Structures are given as structure tokens and as C-alpha cells.
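Here's the structure we're looking at; comments come further down.
With one protein chain withheld, the remaining protein chains of the complex are depicted in position.
Moving on to chain A:
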Amino acid sequence: MKFRGKIVDIACLNHFSRVITTISKLTKTCILRLTPDNLFFVLCGKVANGGVSMWCELSQANFFDEYQMEGMNPEDNEICLEVAPENMSRALKTVQNAKVVKVKLTKKHCPCLTIVAELPTLSSVSRVVTHDIPVDVIPRRLWHEFKEPTVPDFDVSIYLPPLKTMKNVVDRMKNLSNFLVIEANLNGEMNLKIETDLVSVTTHFKDLGNPPWGDGASQGSSSSQSRDPEAMAEARVDIRRLQQFLMGQQVNPSKAMCNIVHEKVVHLILLHDDMSLQYFIPAVV
């Protein structure tokens, strides 16, 4: 197993670091899957992390100037690691002005993802910072747990309002309740609601638009076509999970949308040129 990547371009480094920071806000540990073309950050819905799951896909060519990897074996040409994204984020944050950043899989006192950065100095020799981030190598037999989630058979799919607006709303609601009801219909309307014994608050969003999912995308499209456009699909979620998702937003997605499976799950999707992030928040009763 070998992995070595090099980032020279400052903009790429900056973007990479923002993606990792976003992920670090969502989870303490996650799985990093390296394939010849992509990097995936995966969190699968375990009870311990509140049942949320995440799937983030980066195309390596858009971030790395050099990228070499050699997987477990030619058939399974992948590397699967458990890593704390917070460590990666911290390491990358301090080297934002680096001349070059290398990311390597190394064997130190334990398996490590080593981030080496060459920092500019006034002297002839550059300053070198090395961050050794301990990782756990995931054995082949457990890989099946970290496959791409399928788009759920949703009832309603809707574009999200500007995430900053949504964050402001959710931050306020967080002070009043631990749970939030997110509901939307096929008429481009979405409501964020909290209901407690003392107070009910609803924020209404209109004209958001519903993404056109192709026939193949999900069976949901067929069921949603027959659906009454005014009928709301709703899910009650832990407000902290939604807040985490909105808080970490450092990437400006070109598209942000939300699929709701009535009373089951909220599926949030962020699309960017070279990355996509999916986040699943289970509904609670």
C-alpha cells in the first residue's frame, strides 16, 4: 500500500483545506478511501454518531498536482483509512502559504498520514513542517461497509435556500428546541419548524424550486410525480446535526439540495465542480 500526493497550487490547497474543515465539523472520525481517481470521506450511520452518515467525493486531479497510489492489490486498488479530519484540518490550516504540500502514507510509530509542507522563508533554506496524523488501516474485509449510499426513495426533493440564511434561522431555533421539523413540497416550498410546549416557530421559504431528477435517479421521481404538489413531506431531526452541517459550510456549493423521505430521513446534497458532499440525518419520532 502506497500513497503520495503533492499540492503546489495555493488555490487548490486552500480549497482542499476548506473541504476537510467542513468534514471535520461534521464528524470526529471518518473513513478516507483513496482510489486512483478519487478521495472519499465516508461516515456510515452508526448509532454512536447519531445515525448520521456522510459521503464526500473529491476528484484527485482537481486538487493534486501529483498523485500516486498503490492499493491493497491490483484487484482492490484502494486504500481505506480511518482518520480524524480535525487533525488534517489543523495541519492544513497552518500551511496555507506553503510552497508545496505533500500528503503521504507513512509508517512511523504507527501508520500515519503525513502532511509535509515547505514554507517560504527569508533565508535560503525553506522551513519544513511535518504533521504525522495517526490513522487506522481498515482491513479489506470491512470495506463493504463504506460503499456509496444510494439516493433514497425520497418523497420530495427541493433546492435549499442560501445556506447562510438557513444557518441563521437554525441557530436561533437551536436556542428554543432540540428538534426541528423540516418539511417541503413539490411546489418549491420549505418550512423549518420547531414546536415546544411554550412556543411554535416556523420559517417559510418559497420558490426554491425542485430539482429535476432523471427517471433513473430514483424511483422517487415516479412516486413524486403522482404526488400532490402542495402536500408536505416532513422529517423531525436533531437540530444539532443540521446545525453542524450548516456551521461547517466553508465550500460555496454551486448547488445545494435536500431530499426528504417522509418521517424517515433528510438527505442533504452539496454539489461543487470538483466535489460533492452528501449528508444523511435520520428522522426521530
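Everything below uses one rule, namely that contacts are C-beta pairs under 8 Å (C-beta built on N, C-alpha and C of every residue); 3 or more make two chains touch, one makes a residue touch a chain; residues count from 1.
In this text, contacts and distances are computed from a predicted model.
Comparing "Tubulin delta chain", "Large ribosomal subunit protein mL40", "Cell cycle checkpoint control protein" or "LSM complex subunit LSm2" against the UniProt entry of the hidden chain yields the protein name "Cell cycle checkpoint control protein". Only one residue in the set A:21, A:53, A:87 or A:278 touches the chain that does not appear here, and it is A:87. From the options A:2, A:46 or A:127, the residue with contact to the unseen chain in the full assembly is A:127. Counting the whole complex, the residues of chain A in touch with the unshown chain are 84, 87, 90-91, 94, 108-110, 112, 119, 121-125, 127-134.
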